[in-house]
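First, the structure itself, so that you have it in front of you.
For this depiction, one protein chain was excluded, whereas all remaining protein chains were kept in their positions.
Coming up: subunit A.
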Amino acid sequence: MNERSSTLVPFEDALTRYEPVMGLEVHVELNTATKMFCGCATAFGAEPNTQVCPVCLGLPGALPVVNEKAVESAIRIGLALNCEIAEWCRFARKNYFYPDMPKNFQTSQYDEPIAFDGWTEVEVDGEIFRIEIERAHMEEDTGKSLHVGGSTGRIHGASHSLLDYNRAGIPLIEIVTKPIEVPGDKAPAVARAYVNHLRDLMLALGVSDARMDQGSLRADVNLSLRPSGTTTFGTRSETKNVNSFRSVERAVRFEVSRHAGILDAGGSVVQETRHFHESDGSTSAGREKSDAEDYRYFPEPDLAPVAPSRAWVDELRATLPEPPAERRKRLQSEWGFSDLDMRDTVGAGALDLVAATIEAGASPAAAKKWWLGELARRSNEQGVDIAALPITPQQVAEIQSLIDAGRINDKLARSVFDGVLAGEGSAEEVVAARGLEVVSDDGALSAAVDQAIADNPDVADKIRGGKMQAAGALIGAVMKQMRGQADAARVRELILEKLS
């Protein structure tokens, strides 16, 4: 076996002799209410075999009927990827036997995809890479096999298998790139950025939950190496179901190292599917792809061709959201962010949160300050996604509005965040319940200022002598007395009044 006889070559070393060529196949599970060819529900996590009917169970005599909403989503995805939309296309049957596939053929599309010849762009370290899209086609998902009794959860060693057909027939869109030829050192990051970009796009379109952890976005990574400076593609491997953005990057790195090891040893890469292992980022051989795998595709005779009218396609084109890259450019200029600000915001996964906070009335600077500072810190500490923090952009904007109105200051705001995150209610409610409002009552403040002047005669003299910047020390003393709950601006005014 090649795997045993060859060693892994360090990634950077491999790139001195070889160039990787990638192809990415991404399956997107649509979030339609019903399945691709029947009226069954599609909710994730239901009891096994409770969302099934004669059609998705493949009972004798049952016939499929196309879900129009799924076709609509497919067309919108195609348009968002700058694809041509077929004027007429058919489904095809992909024939192979597997117990989790009720009809023993998958209704898919073969040589007539609904969308084809598109492109999109991804950004890595400020550099734009154009990814050519071969096609986006419609198909149905299979059921799930649960292999019981083995140690690995795989079929090998299992005593029996359980089948759940809830997922059978859920609409999928498979998006296939043309070969991606980018500088080798960028390849892992480009692959990751592309899958991330597709996730953003699906969410912006509202066509899928696009959650890699739940399998509603699944990536297969095809990779081959060729000697640097040559043009013929090498033999590829296909790493299946790589289920996180980070894993996409790792899978590319691992396969480059593995292929290089085989090629260096004078071996040849076997065309096969491979499994990715999250634990150590390695891949292992799955089934070999050979001529034996003949899917005997032919046009699905039970379904009428799909012929979207140009008027409908134009209508759908008008519903497209702004492309993510263009939106980022627009927001950056509207907000006056530097490239670094923008990269930090996107990197923190806070773009939509910042945008919504600004929309709710906060200034761009304030929105950025809170999300990338206070809230990013808390999400890191708790190890949760920033979007998963129990606070809304509207609440953040409300806290900022209290600051702007002089009712709390930045220091008090941190306590307000604590309260809101702890579920104590709205910012207003937290301020009231925790007694956080700054004191701007001149009576109380005036007494505190007098006390501070008395306690710090040297400082008072300096101010009297015109050293206005010394006022800071007195303000600090007042704030200490007031336990932070003083309106700093008013304190400054009072100090200057009293000492002028």
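We take it that a residue touches a chain if its C-beta (ideal position, glycine included) is under 8 Å from a C-beta of that chain, and two chains touch if they have at least 3 such contacts; residues count from 1.
Note that in this section contacts and distances are computed from a predicted model.
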Between "Glutamyl-tRNA(Gln) amidotransferase subunit A", "Tetrathionate reductase subunit C", "Phosphate transport system permease protein" or "NADH-quinone oxidoreductase subunit M", which matches the UniProt record of the unshown chain?
"Glutamyl-tRNA(Gln) amidotransferase subunit A"
The one of A:C40, A:V66, A:V242 or A:V439 in touch with the missing chain is A:V66
Of the candidates A:T7, A:T50 or A:N104, the residue in contact with the absent chain is A:N104
Residue by residue, what part of subunit A touches the chain that was omitted?
54, 57-66, 93, 95, 97, 99, 102-105, 161, 163, 291, 294, 296-298, 301-304
